[in-house]
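Just below is one structure, and these are the notes that go with it.
All protein chains but one are shown at their positions in the complex.
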Amino acid sequence: MLPRKFWLPLFAVAMLAVPLLPVPEFWITQLNYIGLYSIVSLGLVLLTGVAGLTSFGQAAFVGVGAYTSAYLSVSLGVSPWIALFVGLGLAVLVALVLGALTLRMSGHYLPLATICWGLALYYTMSNMEFLGKYDGILGVPALTLFGNSLASGRAIYGLIWVIALASALGVTHLLDSRSGRAIRALKSGSTMAEAMGISTFRYKLTAFVLAAMLASVSGWLFAHFQRTVNPSPFGLPKGIEFLFMAVLGGVGHVWGAFAGAAAVKLVEDELQVLLPKLIGTSGNFEIIVFGLVLILVLKYAPEGLWTFVQRWFPAPQRVKDWQGVAPLPTRDRPKPGELLLDVKAVRKQFGGLLAVNDVSFAIHAGDIMGLIGPNGAGKSTTFNLVSGVLSLTAGEVVFRGRDVAGLPSRAIARLGMSRTFQHVKMIPEMTVLENVALGGYLRTSAGVGKAMLRLDRDEERRLFAEAEAQLARIGMAGQMHELAGNLALGPQRLMEIARALCTDPSLLLLDEPAAGLRLKEKQALAEVLRQLKAEGLSILLVEHDMDFVMGLVDHIVVMEFGTKLIAGTPAEVQASPVVRAAYLGTEH
Amino acid sequence: MDFTIASILALDGVTNGAVYALLALATVLLFAVTRVIFIPQGEFVAFGALTLATLQLGQVPGTVWFLLVLAGLAALAEAGEGLKAKHPPARVAKAVVSALAYPVAISLLVIWAAPQQWPLLAQAGLTLALVTPFGGLIYRLAYQSLADASVLVLLIVSVGVHFALTGLGLYFFGAEGYRNPSFWDERFNLGPLTLSGQTLIVFAVSIALIVMLWLFFERTLWGKALRATAVNRLGARLMGISSTSAGRLSFTMAAFIGALSGLLIGPTTTVFYDSGFLIGLKGFVAAVFAGLASYPLALVGALGVGLLESFGSFWASSFKEVIVFSAILPVLLWRSLRDPHTEEH
Partner (left out) sequence: MQARTHGFLKLALVATLAALAGTSARADITIGISLPLTGPASGLGIPVANYIKLWPTSIAGEKLNVIVLDDATDPTKGVNNARRFVTEDKADIVMGSAATPVAIAMAPVMAEAKTVQFSFSPAVVSAGTDGWMFRLPQGNAVMAYAMIEHMKKQGVKTVGFLGYTDAYGESWLKDFQDQASLLNGPKVIATERFARADTSVTAQALKLVSANPDAMLIVASGSGAAMPHKAVIERGYKGKIYQTHAAATRDLMRIGGKDVEGAFVVSGPAVIPEQLAADHPSKAVAQDFVNKYEKAYGAGNRNQFAGHGYDAVIVLEKVIPVALKAGKPGTPEFRAAIRTAAENMGRTVVSHGVLNYTKTNHWGFTTETGLVLKVVNGDWKIEQ
């Protein structure tokens, strides 16, 4: 097997060479359609497979691109190349508006919204006088490139596949970049991403707009390939079919889009001829097969067709090319003993339940503080209040002199507070190194454009160097190329700590870091934490394991039923009868 | 627009809205218990109307063969799973027989009864008896093994089921449209309005069904079992409530409601094999208005959709779909701001 990096250029050359060979015209037509559909499905891979947002309305965006160009070039005589950009702009605008409205919605509301606006757009296009209503626009001119007409199938084939392959390359580059990691973090929920400083809404919108742009380009090509546009290919059934292509091909893989588009187009054509012979009457029976295949794929092969092919192209390990790069800029450290975090009478009420009742404590720079208490005491809730994941009902939180109550968690992360989670939140399909690099999001700045054009390599190298350094700090550098999902629980927790460290925090919040670790691992972790403290990092940790806590921390706060019981040194807390009563009960 | 026209439009809107309300209720019911967003709900409507139309012509409706095919597949699935799990043959046989028993019985009855042209109400009963089992069978074949999948996966499966049902509907019913006779031909005058008997029946049935659903969920043990499954699947199972049975029951109820809606709209409009989809979607819009959770809100939402459609087609008939479907966006926005954002994994 050739190394993976040769396969894409080989494939590209093969595909682009096809029209030069004496293949039947029918093949060219089929491949043209497959190319067009692949571009749209690629957008769905990004939107649904990677970002986790289901959209049934991509066909409507294809319509936007197609109709814009058709209308402009037929009625106003505008050059199709200019119309391409107008169409893109229009699609971006519509996507921004629809995205702003619908992307704040949770889970299943978004696909319902996409069904509805897909239908609304379809009926709008079908009823506009100037767009030719249901009959559409005829006589759309062919494209011309440097004086050559792209009217024939073979001619436009080159353009379609160049764009398709370039889009695939762009999306692949995007996924392996700072923005790509942010988008990949969206699928597992927004809490972790926000805590790393990522604006999940912004990236959802980005994925949505990119998918809309890809669909619009496909529509532009479609209009000048078919040379007639009418509303029916932009309706809901087509939108569903695009999603079907992506799911069948493998919605999490860039090349799954191509596999799915090819499979669906070829099977559809065969069925159109075959089914009437089998069934005895003519009619559109292919959708029965599609429906059944969709159900079967989701039941038995939810990762799609591409996973079968991918086994032949195992991903190579990342090449370590970041020796000797300049380190990322670091934050200025607080002076030892400076008041770092001042929690003043914070309160959280969930309806009638008072989870956190006027809890106050303070952490000074260079301290390790432990927050302990029986189960249900409100420790994690307090954590979430401090780090901005939950909103305060009352009280104040002052971090490094700034009032952070009410700020979203990503703003607090930006100020230098970082955290881990009670249940490990990570991205199992990324490697350990990439997961840790996600923590460095706030310290880097390359955007989507730079990522797709591969102009961010410098920054990426610096980021990976930093991530490796953090992994080395906690002793996991040897596992950096392992897939995060393959790790056991203990190393996963350590990886989370490395990720938090990658944000260059002044205060580290650890939520039960030792849970699930074995004795040796706990000792190693305690060593790491002591080393971090020696380097000037302040830590606040929630824990249940008394041995672990008592030997490690400088101060302890004990909570019970949402209230602060006692605060003091480990010795004081161990001796306190109130604490013993809280844990073990009193004598009656 | 004067008062007469407005009242006629309002009546039309509310009548359609009543049918959408039934569909919205079925949608909310299904989502609450099984977390399936059941897009093909409208197909049951079309099947109900078309089955009755075919019976009216004295022919055996294609629904019969469709049902037998599904029952056969379900029996095969039961057999396959039973054998794979190495169940005792008696148990496997029992499962196969119970999958086949009712569908075969009702199919034989309909084949015998169809040419005899029974009276309208009797044929309506046959239609309901014939279409209702589809729900349970579809659940068994498409959703049962995916019971713990995410809402999005279930939604995509629903889309697959919709495609399959539409295509099979074309095969079994043909491409032409049908219209059913009205159940009650009388006309009543109420001021400027003319209420047809059919309209009154639509209202009566809708209200009756809503009341029955309410009683079912509040007062019967099975209804409470369904609600328990909706709230916490695992907890309900620990209490001995089979989530498979709950799923099957709720799908059967949804099919019943769908078929009933088909009987109600059959007389007022021409139904084609693919008419169900848009009707179902409008019921959807109403269900979303209810947050896929609240029955009273679903009713309000459905009446709203009916009225919006009615007045919309008066003012701008070609844009009425745009109006109805765009109206969902502000509703969704309001919904999403109201509901706490939960992490869905």
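A and B are the chain letters, set down in written order, and residue numbers restart from 1 in every chain.
Criterion: contacts are C-beta pairs under 8 Å (C-beta built on N, C-alpha and C of every residue); 3 or more make two chains touch, one makes a residue touch a chain.
All values reported here derive from a predicted model rather than from experimental measurement.
Here one chain is not drawn; of A:Ser126, A:Ser167, A:Gln470 or A:Gln492, the residue touching it is A:Ser126. Here the missing chain is touched by one residue of A:Gly52, A:Gly136 or A:Gly291, and it is A:Gly136.
Hidden from this view is one chain, which touches chain B at 5, 8-9, 12, 16, 170, 175-179, 265, 268-270, 272, 274-275, 278-279, 310-314, 317-318, 321. Against the chain not displayed here, chain A makes contact via residues 24-27, 29-30, 126-127, 133-136, 138-139, 226-228, 230, 232-233, 262, 266-267, 269-270, 272-273, 276, 282-284, 308-309, 311.
Basically, only the chains that are shown with their structure count from here on.
A straight line joining the Cα centres of chain A and chain B is 36 Å long. Those residues of chain B lying in contact with chain A across their complex are 37, 142, 145-146, 149, 151-153, 155-157, 159-168, 170-171, 175, 281, 284-285, 288, 292, 318-319, 321-322, 325-326, 328-329, 332-333, 335-337, 339, 341-345. Note for the complex: chain A touches chain B at residues 52, 54, 56, 98, 101-102, 104-109, 111-113, 115-117, 119-120, 123-124, 127, 188-191, 240, 243-244, 247, 279, 281, 283-295, 298-299, 302.
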